[in-house]
Structures are given as C-alpha cells and as structure tokens.
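With one protein chain held back, the other chains of the complex are shown just where they sit.
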Amino acid sequence: MSGSALELAAAVRRGTRSAVDVLDEHRAAIEATELQIHAFNLVTAAEARAAAEEVDRTVAAGDDPGPLAGVPIALKDNLCTRGIPTTCSSKILDGWLPPYDATVVQRLAAAGAVPIGKTNLDEFAMGSSTENSAFGPTRNPRDLTRVPGGSSGGSAAAVAAGFAPLSLGSDTGGSIRQPAALCGVVGVKPTYGRVSRYGLIAFASSLDQIGPFANTVADAAQLLEVIAGHDPRDSTSIPEGPPAVSEHLLDGVDGLRVGVVTELLGEGIAPDVAARVREAAEALAAAGAKVEEASVPAAIYGLSAYYLIAPAEASSNLARFDGVRYGLRVNAPTTNEMMIATRTAGFGAEVKRRIMLGTYALSAGYYDAYYGQAQRVRTLIARDFAAAYEQFDVLLSPTSPTTAFAFGDKTADPLTMYLNDVCTIPSNLVGDPAMSVPFGTGADGLPVGVQVLAPALAEATMFRTAAVLEGAAP
Amino acid sequence: MSDRISRDAVAHVARLANLALTDDELDTYTAQLADVLAHAADVEALDLAGVEPTTHPYPLTNVLRADVVGPTLDRDEVLAAAPAVADDRFSVPTILGEAP
Partner (left out) sequence: MTTTLLPEGWELIVGLEVHAELATATKMFSAAPNMFGDDPNTNIDPVTLGLPGSLPVLNEKAVELAIRLGLAVHCSVEPSVFSRKNYFYPDMPKDFQISQYDKPINVDGWLELPDGTVIGIERAHLEEDTGKSSHMGGDGRIHGASHSLVDYNRAGVPLLEIVSRPDIRTPDQAKAYVSELRSILVATGASDGKMEEGSMRVDANVSVHHPGEPFGTRCEIKNLNSLRSLGRAIEYEARRQVDVLEAGETIRQETRHWNEAEGRTSTMRVKEDADDYRYFPEPDLVPLAPSAEWIEQIRADLPPMPAERRARLAAAAGVPKTTDSVAVIVERDLDGLALATLELGADPGRVLVHVEQNLSGDGSAELRPDLLAALIALETGGELTATQAKQVLADVVATGADPAEVAKAKGFEAMSSDALFTAIDEIIAGSPDEWERFRTGDQKARGKLTGFFVGQVMKATRGQADGGAVTARLNELAAG
C-alpha cells in the first residue's frame, strides 16, 4: 500500500477519508511486517490516534487541517519529541523523554501530519547500514537479507514497506540519500540551513540536515515545503522562506544544462549502477536537457575530509552524554569514574571509534594537519562545485556505489563501510542540496538510486529534474 | 602497529574522551584509526597554504537574538529525567578536583 501522501491529504481535507481510517490502515501494515523489518524503535499508537482524531475534528469543523492532513509520518529517532522516547538508537539515551519538540516536529503537527513512530538508525546517525543500532538492525523491505542503508535506514524502510507514505531522516554524509537509494524511495538532503536543526540531536553540526523520504518526488516536495523555512532558534538557519518547489515540479528539463560528474562515476562504482546513471542522463537528454560530462576534481578528497570533520564535531557534540543530567548512568565512586563508566557502557563501537578519531583530529599538535586541513579541503571542493555550476544547472551521479548489500558484509572493516558515502559526502561538505531518485534496478534486481545535485537554494531545479527522472524510470 | 597513530596516542585520546578501553579494544581501534588516517593522507599531503578554511557551508554573520525572556522548562519534568536528584538539584558522586 504505497499510497501517495498528496492523495491521502487531499482525501482527508475533502472529508472523503478520515485521518483515523488512514492511520488504522498503516497500523495494519506495520502489524503485518514490522516484526521482520524492524523499521521502528517505537510506534506511537496513542499519540498518533489523538493526532488523527484532531485532524478529523478540524475537518468536521470546517477548518483548514493543513497540507499534510492525516498523513502518517515516521520520524527518525534522533528528532526530539516531547514526552516520547528519543534514543538515537543508543543505550546512552535509553528511556529519555525530551521536554521539548524539534522545530520540524512542531511544523509537521501544524501541517496536520500524524507522527506514527520513531524510526531506527545507526547509533547517533553514525553508519551506512543501520547495523550500528543498539536495538538491532533494520531489514531492507525489498530484500530482507539486505541492509536498508543508513543511517536513516528505519525511515527509508518505513516508507518502502508502506508503514507511512512519508518519513523524516537526517543526512550528514548521505544518511538520507543512500538508504533512499537502497530501499528504492525518494530521499532529499536540502541546502544546509534550509531546515531548522533545532531538536535534531547533533552528529556533525556543520553537515547535518533534516530531509524528507517519500514514495514520489511530489510528496517529497510537499514535505520539504512544510518543514523548511527560517527558524530563529537555529543560528545557521538561512533567512529565506521555504522553497517553492511543488509549483515548478512539472516544468520539465527542456534546455537545462546537466553535468554527469566524471569523478563520481569511475573506480569503486558498480558497473550496473554506473549504467543506470548513464541511462538516467540519456532520459534527461531525451526530455530536452543538454547533457555533458562535468568535472569536480576536488570531490575525490571529500571522503577523507569528511571522516576528519564529522568525527571532530561529533566528539564534542557527544561529550554531553556524561550521566549527569539525563539518560544512562553507570554508578561509580567519583564523578569522573561515573562519566567514564557511563560513556563506555552507553556508546557502541562505531560511536567510540568516531569520538576517538575526532578527538585525535582536534588534539594539540594534530589540529592543523587534520581538522584544519580538512576544513581547507572543504573550500577547494566548494570552489570546484561553484565552477561546475557556472556550466551546469544540475549535476548527476550515483547515490550509492552499489545496491543494497548483505548484513555483515562491511562491518569488519570500517573504511570499507565509509566508502559507501563517497558520492553523497561532497554535498554535505559544501552545503548544497542533493536528492536520490529511484531509477531501475541493478543486476541483483535491487533498486538503484540516481543522485541529482544542485547549487545552494536551487531545490526547485533539482526537484523538477528528479520529477523527469521519476517519469522516465525503467 | 601503524606509523599513523600509536597505541599510546589512542589510549591518550580515549582518556581525553572519557572512554575506557580494554587492551584488545585498544589494539583494534589503533589499527582501525590508522586505516582511516592512512586514507586521509591524500588530504594531509595537499598544499593548502592560503586557502581559507570553511567552517560553515552557508555563510551567515551576526545572527543575533533580542534580549527578551522566553519560556523556561518545568523543573520537575527535567529532574524526572535525571539519573540522581536531591534538593531540586542534579546529584553527582564525589568530584575529585575543581574545573580546569
């Protein structure tokens, strides 16, 4: 039952379907297969029902229930929800009830959406397979022997499995786009600062963005318009209002200059995935776009820079989990020992690895060589993208180098896992928007995602390109 | 043992990060961090003198808030989430020294 969120909202707004009915249908889907998939850390049955009933009352009263009226939405479990457990899939936050809502959660409520649960993720969003969750992995609904990607694996799986037509994830190095690709749904990382990070539990502050998952490009556009826009509680929130994406969705790509990024289509990219990207480029050309090879030479340094910057910021962001104010405490005779015992027991291996890597990259004597140098590389990559965008309106690449891989395939060697993010990382480093659109399948019959990249604030162009690809997908 | 990062350096970093590692973990993490740092050698090797670092992908300045009091949290709700509480405050075990 992969319904369209826009159609559901329209029906609820018209009063031809009740929000409670819509919710019950999705609850039934969850009950049917959630045990196998494990998309959720928590299904919020009572809260969702209350929200759906409120929407129905609003409709009955003749008031505007909002553009997402009655649409069930799954929230990545690193978004703060007042009074509802928010865990980041970490033992260290087990049982924590935030005393406040994230800005996006408030905006969803105002738009009439019905939050139905908190989705599984790699602990603190660190990972590319959702295998790093303290509460067990999520399975890919397209093939239960495969990972859903990560870190927003639960949010991607929830949409792919029909548990909700919409979900929210967070994307620090590809954590929305890569699982979207692996699960065969649409996933969007907006321009850095488009969507308020207030209430998103930080992984790497200068890279994190919240964004939509949906079955269709149009649904993703509507969700983005609801959650985007300036928020005075986030200093990095850009002053512009939400992007007008939906109204340009059907504008087509006639005359659009599309560049296929050479550096992201070579070594390390599976041939079947590369082939799909080339087909996607041809589809755009057939729709009137001018397609050429594009070069972003510094993009090859993205992975190294990312794995210094993100852990550095994370090492500081995650210091607050110390057993004093909330979450887990492991008792010990002194505060210092208590903090060490709590953090040692509360964090999983990947989180510890990144905290140590980041601590090292910031420590005396290494700052310049690692963190400082990585921030300079960021400038190089931004320059190269800016130069490419003088010639092109959008760029094209694979989202992930491969289709969904099997559990355990890449857990032994962290670096192999990190290589998954090679195509998605550059957009986070420079802050530009990028999205993944399903485009056929690989040799194994599993979904392939094509990534559309655009300059900062050019979400409208990116979305109309994605809409053409969606229509042309095999 | 890698020349990228020593076992002692990993132990030092774990101390700074308030993490305790077993000997085995120390070995594993040393090897894994060394791998990542070896991969980062490409970045380390670049000559970037004169290139400004990017700390924010979307450059903004002077984002300021008016000095107006807003809502506060309910103390009971906050303290209910705390591991240990006494006299309306957060309770912690013996603190060994003053703040640095």
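Here the chain labels run A and B in written order, and each chain numbers its own residues starting at 1.
One rule holds for everything that comes next: a contact is a pair of C-beta atoms (placed from the backbone, for glycine too) under 8 Å apart; a residue touches a chain by one contact, two chains touch by 3 or more.
These numbers were taken from a predicted model, which means no experiment stands behind them.
Of A:Leu23, A:Ala51 or A:Leu93, it is A:Leu93 that touches the chain left out of the display. Only one residue from A:Gly3, A:Pro72 or A:Gly199 touches the chain missing from this view: A:Gly199. Residues of subunit B that touch the chain left out of view are 15-16, 18, 55-56, 59-73, 75, 78-79, 86-95, 97-100.
Residues 78-80, 86, 88, 93, 96, 98-100, 102, 197-202, 204-206, 232-236, 312-313, 315-316, 319-322, 324-326, 335-336, 339, 359, 362-364, 367, 371 of subunit A touch the missing chain (whole complex, contact as defined above).
By definition in this document, only the chains that are shown with their structure count from here on.
Spacing of subunit A relative to subunit B, judged by their CA centroids, is 23 angstrom. Subunit A meets subunit B in the complex at residues 96-97, 99-100, 191-193, 206-207, 232, 235-236, 238-239, 300-301, 303-305, 307-308, 315, 319, 322-329, 331-341, 343-344, 347, 352-353, 355-357, 359-360, 363, 369-370, 372-380, 382, 413-415, 418, 428-432, 456. By the touch criterion given at the top, residues 5, 9-10, 12-14, 16-20, 29, 32-33, 35-37, 39-44, 46, 48, 51-58, 60, 63, 65, 73-74, 77-78, 80-84, 90, 92-96 of subunit B touch subunit A in their complex.
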